[in-house]
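Supplied in structure tokens, the structure appears directly below.
With one protein chain held back, the other chains of the complex are shown just where they sit.
Per-chain numbering from 1; labels A and B assigned in written order.
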Amino acid sequence: MEDFLELIVSVGEAGSIYALVALAYLLVLRPSGIINFAVGEWAMMGGFAAVSLITWLKLPYIIGLPLSIMCIGAIAWVTGLVVVNPLIKRNASPMSKVLVLLGMLIVYRETSASLYGYDPLFVPMPFGFGRVEVGPFAGSSQSFFIISVVAVVFLLAWYFFERTIWGKAFEGVAINRQAAMLMGINLKIVGMSSFISAGMIAGLAGVLQAPLTSAHFLMGLPLAIKGFTALVIGGVGRVEGALLGGFLLALLEKLTIRYIDIPSGYALGVPLLLMIVFLLFRPNGIFQNKEAK
Amino acid sequence: MQQRLLWTIIIVFLASLCFVLGGYWADIYRKMLLVITLCVGFNFLFGVAGQIAFSHIAFYGIGAYSVVIFSSILGWPLPLAIFGAIALCGVIAIIVAFPASRLEGFYLALATLAFAQLFNVVIVQGGDVTGGPQGLSGFGQQDYFGFSFTDQSYTLVIVVLFLGTLLIITRLENSWFGRACRAVHDSPEAAEAMGVDVLFIKVAAFTITSVLAGVAGVAYAFIDNYVNPLVFSLEPMFQLLFMIVLGGIGRTSGAIIGAIVIFLAPEIFEEWVGRHYILGVGVLVVLSILLLPKGVVELFDRLFKTDKLMRKGQK
Partner (left out) sequence: MSTLETILHITGLTKNFGGIFALNDIDLTLDEGEILGVIGPNGAGKSTMFNLISGSMQASSGNIQFLGKLTANLKPHQLADMGLMRTFQHNQPFESMSLIENIMVGASARFRKNLLTPLFQSKSQKERDVREEAGRLLKFVGLEEFIHEEVSNLSFGQGRMLEVARALAGEPRVLLLDEPAAGLTLGECENLAKIITQVSENKVAVILIEHDMHFLMKLVDRVIVLNFGEKIADKNPTEVMQDPVVQSAYLGEAGGMGIA
């Protein structure tokens, strides 16, 4: 039983990170229909920002974390402005926007590698290595930290989309750009803020992940794939879907490793198989309005 | 007649390079030809048929790995191993093509991406059968079919393979099949109403291009007598994508140009900037999407159009 409870905590930790990445996809996908594969690299850069600010400059977490996130938000904003906006202006196909972000994936990765090198870099944990017990659940302090931060983020996100005017504006743009524009919603602001917030969320994922596995220039793509699988599993184009998908994916991953007797390398195949199965049998309308070709 | 002359010149040129280039550059030439071959096939699948299929690189790998496993581990005679590898690619391609035909756009991209990654997981975990992360090596023979392949004659084999693929793709593209593929891409509903069997077209396009990738894979295995998982991973797949984006999506000539540029980039730039040439490729791709959306081949088009205009003026 204890075993299982610990598993839950570890699922919570991994699932939270996947959920964040899924949310980062969602924030750009909903208003603009763009699939941004570069979110993984944004996370990676968040990790490296943490290296600079927290490891090297030794800033306290309470300053370092928000600062790192804001850096990535800024990078996302510039990217949106310089690279994506011109394409939107000239009415380019959805495919070209996805491709340009794939190109940026390489740019982000190689620039980061040039600045930080090719070796993994250490990021300290905010609450050290201690173990914590919360009720019946036991796990590392980092796990609980991650879970609580992500819980707060999703609460805020839910509140934003369900209860505020701005959230409704986002949804409006997602459903019908033209109509939204005619109703006075400023498409540019929605677009820019969606990029900035996606950047910050993805950056946060990286800052939270980095103390666990070190910041490394290749950490982006696996996160991007898992985040997208989480989004596909979660199935609904809503914030809750990202959260649900993240946890389900993490749960299935951990369960497979723990209880099924196959070499651990094969566990990497779990999210992939899940993605294929869900895409074929339960594409479940995340993209119901966004059939991009 | 002019076309025939042009093609004869090209063929003679490509073939003679086999005998002129030595050692290192011969190796580059062989690998470049294979990459161009892959690119031309992928361009048809992606640019003409409109299927974003990241599985292309996986079939390259299935071809390479299976010919090695069949011939050196299972001990089959080489002709049988080659046939078996190609047949295996065909079977897997058809099996994947049917569910794939139900997916569109990004769903298809993701499912095929997952498939490619799964292939990678399988060969990395394959233990002794696939050689694991290190791959398989040293399996080559000196005599094939009782004929000893020198470096140069093997290069010729690859030239033939490249030209064969180019011929197949070009002929298909210019036939009713190419038009049907484009029609299905542009508007599946209208295509169906015009008598196009959409399912058949999708499955055929996917299968044919995947098998061609597999054949290239078979040829790849014997270049260095070495296969490893990295060659068949997502990174080279993204490179293929970048090549056709740079060259011009949907244009065979664009695929060739893009492949040559991106493949030779490290050869030219690695000396000066080391690994950073990859950054250059990324920037180049971004710039080309922003500034030259129809690809580099569009520049060539404009050149030749002005040419045509001039000729008309003279008449």
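Rule of thumb we're sticking to: a residue touches a chain if its C-beta (ideal position, glycine included) is under 8 Å from a C-beta of that chain, and two chains touch if they have at least 3 such contacts.
Treat the numbers as computed from the prediction; the structure is a model and nothing was measured.
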Chains in view that touch the one left out, judged over the entire complex: B
Of B:129, B:168, B:234 or B:283, the one touching the omitted chain in the full complex: B:168
Per the touch definition above, residue among B:177, B:238 or B:263 touching the missing chain: B:177
Missing-chain contacts mapped onto subunit B: 167-168, 171-172, 174-177, 179-180, 182-183, 185-187, 189-198, 200, 204, 250
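In the analysis below, only the chains that are shown with their structure count from here on.
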Centre distance in Å when subunit A and subunit B are each reduced to the mean of their C-alpha atoms: 33
Subunit B-touching residues of subunit A, taken from the complex the two chains share: 35, 83, 86-87, 92, 94-96, 98-100, 102-107, 109-111, 113-114, 221, 225, 228-229, 232, 263, 265-266, 268-269, 272-273, 275-276, 279-280, 283, 287, 291-293
Contact set on subunit B toward subunit A in their complex: 50, 52, 99, 102-107, 110-111, 113-115, 117-118, 121-122, 124-125, 234, 238, 241-242, 245, 275-276, 278-279, 281-283, 285-286, 289-290, 293
